[in-house]
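The complex appears here minus one protein chain, its other protein chains still in place.
When the chains are written out, they are named A and B in that same order, and each has its own residue count from 1.
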Amino acid sequence: MAKAAAKKTAATAPSVERRPALAGQEFSATGVTLAVLPPAERISLRAPEASVAALSKALGVTLPRKPKTSAAKAGRTALWLGPDEWLVIDEAAKDPLADCAKLTVLHSAVGISHRNVAISVTGPAAAATINSGCPQDLSPDAFPVGAASRTILGKVEIMLLRTAADAFRVECWRSFSDYVFTFLSEAAGDAAA
Amino acid sequence: MLLIRCPYCEEERPELEFRNAGEAHIARSSDMAATSDDDFEKFFFIRSNPKGIIYERWRHMHGCARFFNAVRDTVSDRFLMTYKAGEPKPAKLPGASK
């Protein structure tokens, strides 16, 4: 069946089913809701300072240069992860890899759309939920809206983005997503305290 | 849990995000293959392990992922300062007692 489909379908549209990890899972507790977010396009972007302007232009979002910050435009978010490293997430189904491919300036763009899973943590107890396993100060002063950082949750690494006063996007590697969702679910139950 | 100032993130971050990477300022020879046995021994095996001020490498493993250098007092377990990889050994240390 799959074989037949492969032959019939145009090369642009995947013919086999995409089965994202934890697809559609949600969890709610007092003051916090967790939801596994739909798949997104993602690249790990590495580049020296001299290439940043050209890459920003090509991507349509100004790559942030300040630690622990992010920039967003038209469904595309660039998270500063390191002095020459950004995580670019596109939720508008426009592949940032293609945008970078045209560029000749020095850079490395690697597709990681399937590597990461995103979980939204929203509600007044969102920060407390994450602070169950994340040692960073998530108060609005220390981690304002738009702040982004690679950090720790329990025993795994996550990428954390504050999308609103009471909302975070937690990204982790695919095989850690079960752990992260389970951790956040357990923490959520106690986060209103 | 210590707080360690990452010179790339420009702020103190929790120790859980970091990993120690051994003594700093041990240069790998640009002509490695020609290194004498004695020099290789010094380069690879011999570490100062001081009581007091140590220059060491850390990596902000679960942060910006950069390696950087730190000056730490092994007696008090205090970080005196941190600086970027490749920067020279600081001539002066802030708050060093001796």
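The definition used in the following text is that a contact is a pair of C-beta atoms (placed from the backbone, for glycine too) under 8 Å apart; a residue touches a chain by one contact, two chains touch by 3 or more.
Here is the rule we use: contacts and distances are computed from a predicted model.
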Quick one: find the hidden chain's UniProt protein name among "Sarcosine oxidase subunit alpha", "Cytochrome c peroxidase", "Aspartyl/glutamyl-tRNA(Asn/Gln) amidotransferase subunit B" or "Sugar ABC transporter permease".
"Sarcosine oxidase subunit alpha"
Sole contact to the chain not displayed, among A:55, A:71, A:89 or A:128
A:128
Touch with the omitted chain, as defined above, among A:35, A:103 or A:156
A:156
Name, in rising order, the residues on chain A that touch the hidden chain in the full complex.
1-3, 5-6, 9, 11, 13-21, 39, 44, 46, 48, 84, 106, 108-116, 128, 131-137, 139, 141-142, 154-156, 173-176, 178-179, 182-183, 186-187, 189-190, 193
I need the residue numbers on chain B that touch the omitted chain, in ascending order.
1-3, 14, 19, 21, 28-29, 31-33, 35, 37, 40, 44, 57, 59, 61, 65-67, 76-78, 85-86
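Basically, only the chains that are shown with their structure count from here on.
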Let me have the rounded angstrom distance from the C-alpha centre of chain A over to the C-alpha centre of chain B, please.
31
Residue set of chain A touching chain B in the complex reads 67-68, 81-83, 85, 135-136, 149-152, 157
Complex contacts: residues of chain B adjacent to chain A
1, 8-11, 13-14, 16-17, 62-66
